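One protein chain omitted, others in place.
By letter and in written order, the chains are A and B; residue numbering begins at 1 in each of them.
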Amino acid sequence: MTQLFGRNADRKLRRGAALVVVLAVSVLLFGYFRVRSDSYWHVGIAREQPVPFNHKLHVQGLKMECGYCHTGATSMAGAGMPSAQNCLTCHSEIWRGVPALEPLHTSAELGTPIPWNSVIWFPDHARFHHGSHIAAGVACSTCHGDVGAMTETSAAVRLTMDFCVDCHEDAMAETGARGSAVTALPAAAFLQRKGSASPAAEGMDPPASHQDGRSLTDCSVCHY
Amino acid sequence: MDRTDRLWRGLSESEELAVQREFPMLAEAARLDRRLAMKLLGASAALAAAAACERKPGSKPSAARGTHFGDYARPVTYATTLEQSGVPIPVLVETVNGWPIKIDGNPAWGTGGSSAITQAQLLDFYNPLRLTRPLLRGKPARPAAVEEALSRLARGGGRGVHILRPPTSNIAVLRAAERAAAALPDAQIHEWAPILPEAPFDPAPGSRSILCIGADFLGPGPHQAESAAAWAAWRGGSDDRRHRQLFVAECVPTLTGARADRRLRLAPRDLLQLAHEGGRGALARRLGLPDVDQVLIGRELQDDGAGDLLPLVAALRRGEVETLIVLGGNPAYDAPADLDFAAAMKHAGSVIVLADTLNETAGGAGMLIPEASQLERWGEYRRGGNRLLSQPLAGTKVRRWSAEEILDRLAGTAETAQPAWMKAVHEQAFAAGGESGAAADATETGVSVRSDDLPDGLILVFRPDASVWDGAHADNPWLQELPDPISKLVWGNAATVASSTAGTLGLENGDIVAIESAGRRIEAPIWVLPGQAGGTVALPLGYGRAVAGLGSDIGINAYRLRTARHPWYAPCTVAKTEGRAVPISTELHHPLAEDVPARRMSRRDEAEQPAFYRQQSESGQHQWGMVIDLDACIGCSACTVACQAENNIPVVGPEEVARGREMHWLRIDRYWRGDTDDPGIDFMPVPCMHCETAPCEPVCPVGATVHSSEGLNQMVYPRCIGTRTCANNCPYKVRRFNWFDYQEEAPRSEQSLNPRVSVRERGVMEKCTYCVQRIEAVHAGDKEGPVRTACQQACPTEAITFGDLADPDSDVARKRASPRNYALLGGLNLAPRTTYLARREEDGDG
């Protein structure tokens, strides 16, 4: 009877099986690392913006503070983007007539918004409040990185849920379960140890905190 | 009162699914097709969910894009006034980016509570069928055409011009009407409304016992919130021990009757007689009524004629009307049937109608003028001796008119006269002193009772409806889906009868009967209502509309039998037909495994009852809890609609409600108490209990429902995969599931949604959250404390108290320590944070 399979069939089968296993494991590992990779979270990837805004020039060069443009950060949920009027306080004279600044004038004239492209954002199912973070002593650079040094704005951290929860867990551990009083900044010591700046150093005037000693790892803190 | 009275929910067997029982496969196949078809037509939500693994970058603020959490400005609240049936109601309206998202009562004028209808009026602003352009003979016209037509009329002197307007307390309208009448001496102005509101509850000082003859002041109507607050105050608060007695004589069970210390079920003829006697005569003695301090007589028993409609219709039929101008209202639908207004309208030379959407009257209009929303205009209203102001909340680019504008045009003035106070602001002077104006509110003195001569036999009783009132709100989905407080019927009405009447006529729930009265005939399904007087057939008004957006063809039009002579009680005959159509009721939904969920307690027991409760120590400083006082709850359901408005709760439609899938997070359970034929009524609002040892938490395989450090049972929508095992384990049945993509299938305009509350997708569980978004707003510093839940804010009698149990001085902590406090299903030892205060009842009284 003729052989059904060649002499090396066994070896080929075993190698094939090994290959399948290796492939499966690689796919899993690849997936694991990919969803934690910088590129997946757009870290360091700038996006095309309607106006080529240069943070480095304005922050490090001109010593403008975050709160000058992003006025909502100290107290509101969204930090906000400056309106065209805000930019035109200077740019109606400075760099007048430059085509790159044209969208500012269009926006001011027509009352339409400037379509900035977000480089860091929350999904719809999670909520973030800038004000309560400033109140807690979290500096802008903790999550946004050293934006002042960026000529093109990009994300600086991988904004996974893990990233947020890490801090929320540790912040509470610093102060213990029945947290601090209204005026204390529970996360301050922790952040200092991490090497982060404080909001005051970035020119932000933190408001009072109203967390009242609750656990920051309650799901409804961000998901409601 | 026997406190071991049994509580029961409904007489009926599985009538709702009677049709399904006969042809289950067909019924389901039909449903399946429609759902499938809808899905095939639209995008598949399932695939959309799968695509969530791809991270889509957002784009930063385009202000036009409504409601991403981080992008909107803080909500701004405005004080304004809404007018319902000519009664001004002071409200606070919360707006986001200029769009109104929530209406509540103004606490400066009372408790800050509101009614279900007031809460639901928010949707009127977003009604997709609101007219945006004038229509001339059915075709869109320019606003200038309207101005031209009105100016032409203004020059004519008013010959053959008849103006019909609903009653109003809007001073601008009243003044403009005067000016128009002066400018057009030959014109005639008529006033008409199908239902005039019940007078507000106003106890005379020192009155300790009140007899209410058919006056349903706690029932639906513009004065409901005001009356409920006044009643609660009169009755005394939680700790108050004043002895008050309310006697109610009625023929159909109402909310007022439910809170009576003694309720008398009388036939209409007896009611009229009692009213004639003033509550102190032979009949009163025979019924065993003591002498009371005050007698209130209901509007239905008073002489209130058809108003000015008779002369108008007569003029129409004589051909004297060249121009008929209808400034709001819907007479073609709700005018007395014997007048046949719709046909009479055709006799007019031309008809101009002011309406906000297409309705039956607008259908007969030569010129249809879009009406401005109440939230879009300035105004000044008279309320007793006070003035209430209204301001616009949003600008609008659409040209719409208000009644006073039109009257002013007719009067020949180019500009609308400013309200007095605006003038005063400009001139920096205010002329004090009142002015002669329309008559003050009707007082109880000098009430003339109808002299209906009701023959023997069945009497047809017309009732305003708790959801649609007189039909004006038939196109409001929140109100259509809101269960009637007593019958718990949704999406339609039914002819209710007493069990004895049903027995005599051989009827059961769902039988279609032919009701004939004064030579007219309609068909309606039957619903047996315990507590109704025998020999009566009660039919709520406001349904069966032909042109009402999504409210079209829902329910039975009772106006077809309502005549000018017998607007409230009419002799009728009833004949059973072969048909069956079971009305949809939620009374048997969400059953609890408890014999006496709604408790009553006498004062004697109250003194003896020890009060204790257990509280787990969670780590947060605040421990949220809620106490619902069953002694104050009147069942008005304002809290239900407030919760729906605040939390973006979807409307699911009649078929889904029939399946028990209604989405109201807060439901009001109505229990009949005692005798099957003439029982008492108990109301019990049931939100999530936020149990300290919640049984729903450990059974979720992915941990989508967990406990917070402040005592909340959290529902985490993005984590839920929809196993629904939490719903199985909730003994209170407070959890609601998104069986379909309800938000997508019945979409609301995005601007009307509350941006602080996530919109849930298909396959996700949801439930009452103790308004966690409001708690978070205070934690984040966006709002000032104290935290008030939407239901607490809406309740006119302040029956719901929410707050921090860890603060011993808080209202909620004090109420919890009351001897009347108990937990629902307490035997399960779940330590719910939501507890109840038993309803008080007098010792020895029924």
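Descriptive notes on the structure:
Just so it is clear, a residue touches a chain if its C-beta (ideal position, glycine included) is under 8 Å from a C-beta of that chain, and two chains touch if they have at least 3 such contacts.
Methods note: contacts and distances are computed from a predicted model.
Going by its UniProt record, the hidden chain of the complex is named "Molybdopterin oxidoreductase" among "Molybdopterin oxidoreductase", "Sarcosine oxidase subunit alpha family protein", "EF-P lysine aminoacylase GenX" or "Putative ABC-type transporter, permease component". Touched by the hidden chain within the whole complex are the displayed chains A, B. Contact with the omitted chain, checked across B:737, B:770 or B:836, is made by B:737.
The missing chain, though absent from the display, is touched by one residue of B:363, B:392 or B:695; that residue is B:695. Listed here are the chain B residues that touch the chain not shown: 6-14, 16-17, 20-21, 24-25, 28-29, 31-32, 35-36, 38-40, 44-46, 49-50, 588-595, 656, 659-661, 695, 698-703, 719-725, 727-729, 731, 733, 735-741, 761-765, 827-828.
Not every partner is drawn; the one left out touches chain A at residues 4-5, 10, 13, 32, 35-36, 160-162, 165.
Please note the rule applied: only the chains that are shown with their structure count from here on.
Distance from the chain A centre to the chain B centre is 46 Å, each centre being the mean of its Cα atoms. Chain contact summary for the complex, chain B toward chain A: residues 55, 57-64, 68-72, 74, 619-622, 706, 708-710, 712, 714, 716-719, 757-758, 769, 772-773, 775-776, 778-782.
Those residues of chain A that touch chain B in the complex are listed here as 40-42, 47, 75-81, 113, 115-119, 121-132, 135, 177-179, 207-215, 218-221, 223-224.
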